[in-house]
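Written below as structure tokens is the structure these notes are about.
Only one protein chain is missing from this complex, and each of the others stays in its spot.
First chain written, first letter: the chains are A and B, and each begins at residue 1.
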Amino acid sequence: MIPLLILSPLILLAALGAVWKARPVHAALLLALSLALVAVLYLTIGADFIGLVQFMVYVGAVAILIVFSLLITRPSDEAEEIQRRPRSMVTGLICTLPVLAVLLIALVKGDPLTLPAADAPPLSIARLGELLFTTHAPAVLAVGVLLTAVMIGAALFARDIEKPKSNQPEK
Amino acid sequence: MIFATVPFPSFTLESLPQLPKLLVEWLLTLVGAPDWLVIIGGTAAMAGTVVGVFLSAFALLSLVERKTLARIQNRLGPNRAGWFGILQPVADGIKMLTKEDIVPTKAEWLLHLAAPILIVVPSILALGVMPLGREWVPVNMELGLLFFFSVGALTELSVFMAGWASGSKFPMLGAMRAISQMVSYELPLIISALGVIMVTGSLRLSDIVAHQEGFNFGIIPNWNLFTPWGFAAGLIFYIASIAEANRCPFDLPEGESEIVAGHMTEYSGFKYALFFMGEYLGLFAIAGLGVTLFLGGWQAPLPFLGWVPTWIWFFAKLAVIIMSYLWIRGTFPRVRIDQLMRFAWLCLIPMALLTIPAAALWVFTGKGIVSWVVTVPLLMIPWVILTILFNRRLAPATRTYTFADS
Partner (left out) sequence: MNPLALLLTLSSLLFALGLLAVLTRRNAILILVGIELMLNAANINFIAFWRYGPPDPELTGPMFVLFSIAIAAAEAAVGLAIILMVFRHTRSTDLNKLDSLHG
């Protein structure tokens, strides 16, 4: 319980920074920090495999993708700051606070909160692997096809720009 | 103080590296410390031992590398500081520590400071799960191999932070190149390790080493390198590890004639020493992983050499791999960025993917002569096809130069 109490405010602070900071790269790095802290949270709970996979995929791949794209799409002038217009922040809060209220009310009123905490069921890799490749094998194959399609699609997107668009006569 | 009668810990030559930990634990239980303090003290002593061993190896390597490269290039290398230059690492350390620490005005000082620290930390963490001897595994995690690759992911983000926080163009460009290289070569690295995991059936590194014990025909060790899929996977792992560690011929991100010093350009003094240390410790970590996965870890190479302590075998094999890295560094020219990417995506990844069905077929057909007959063509025929394709159609276009007076 104590690690959770320490980690939760840190995660929320990092996520708040990711949402609030004006410089995009700072926001992306704070997102990486909050994802890394969520991975640490998974490790303290006992979901070792999920925590390490979260670290490897989110911090090691998604965060790097995001910062890379931020670098490529940097504006040429130094005014990277996002001028947050007060009107859009108010609109955002008006839309977000009801969602938060619904979630928290469901939490308070729901029965599952009185469940006794089970003593740590260890996440056994053998069981995970067995389930993945017997019960959920079609899902694994579908995700494989999805990821292959994503890779091919992203590569095609990147290649598109190399088609010569001008019709200069060849020398 | 309560002197309980705790016997002095017995140790053999085999468990000699455990001695600091055993001593600290013995002293603490003698003084009557509570259990948790004994555990913390023992773990700290173990961590201190590993870090101390690898830092002295790092210092030694920096000298050995310069002497070896010098001899390859027909010169002498450092020989002023002490007998045969043996005090050169000390001189380097003093120099690094006493240099002025310059932070550019346009740099973000917090990220600029955090980046070198975050590059050293994953390398040291990765060294903690390595099985260095039969009884010397600092942290015997059940998911050791996955932990190794996860902390490797942190290195890439730190390289980006180093490049971006420096606030100037060379580091930025160097960081982008370094990240693309590291991300591209991480795929063959992990895929080639998948075959080993499949055959062993466990992610625990000490299990992988224990799986490779025994000798075939009485003389050939049962290492993963001496199987067809293991040879292919080991070769791919070797090449990918050179690229992951940003070593020549893949040191485009830090080649002086290309990009000054890449993401490390704006660093001076101790922070540069930390980068240097992080790179070399990462080299030890990844070479150590290669030794564990493919060369049998701490197993002895011949049956009658089993009396030698196992950690000596580990470090001997590690030394052989690192010397081969130095040899390659002194011999090969640097590859271009498009050659690098092409090689990773069009050659290494298909071959790495082929090692997985090869490993599966190896196990299903019983690891005998039939397995050799089945897996060797599975690996060799696509390799030959790839080589022919690379020489003909997939080669990068020859550069045409137009001169000013034509």
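By definition in this document, contacts are C-beta pairs under 8 Å (C-beta built on N, C-alpha and C of every residue); 3 or more make two chains touch, one makes a residue touch a chain.
What you see is a predicted model; the values in this text were computed from it and never measured.
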Chains on display which the left-out chain touches in the complete complex: A
For subunit A, the residues touching the chain missing from this view: 1, 4-5, 8, 11-12, 15-16, 18-19, 24, 27-28, 31, 34-35, 38, 41-42, 45-47, 49-50, 53-54, 57-58, 61-62, 65-66, 69-70, 72-73, 75, 82, 84, 88-89, 91-93, 95-97, 99-100, 103-104, 107, 112-113, 115, 117-118, 120-121, 123, 127-128, 131-132, 135-136, 139, 143, 146-147, 150-151, 153-154, 157-158, 160-161
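Here, only the chains that are shown with their structure count from here on.
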Separation of subunit A from subunit B, taking each centre as the mean of its C-alpha atoms, in whole Å: 29
Complex contact set, residues of subunit B against subunit A: 111, 142-143, 146-147, 149-154, 156-157, 160-161, 164, 172, 176, 179, 183, 203
Residues of subunit A that touch subunit B when the two form their complex: 25, 29, 32, 36, 48-49, 52-53, 55-56, 59-61, 63-64, 67-68, 71, 125
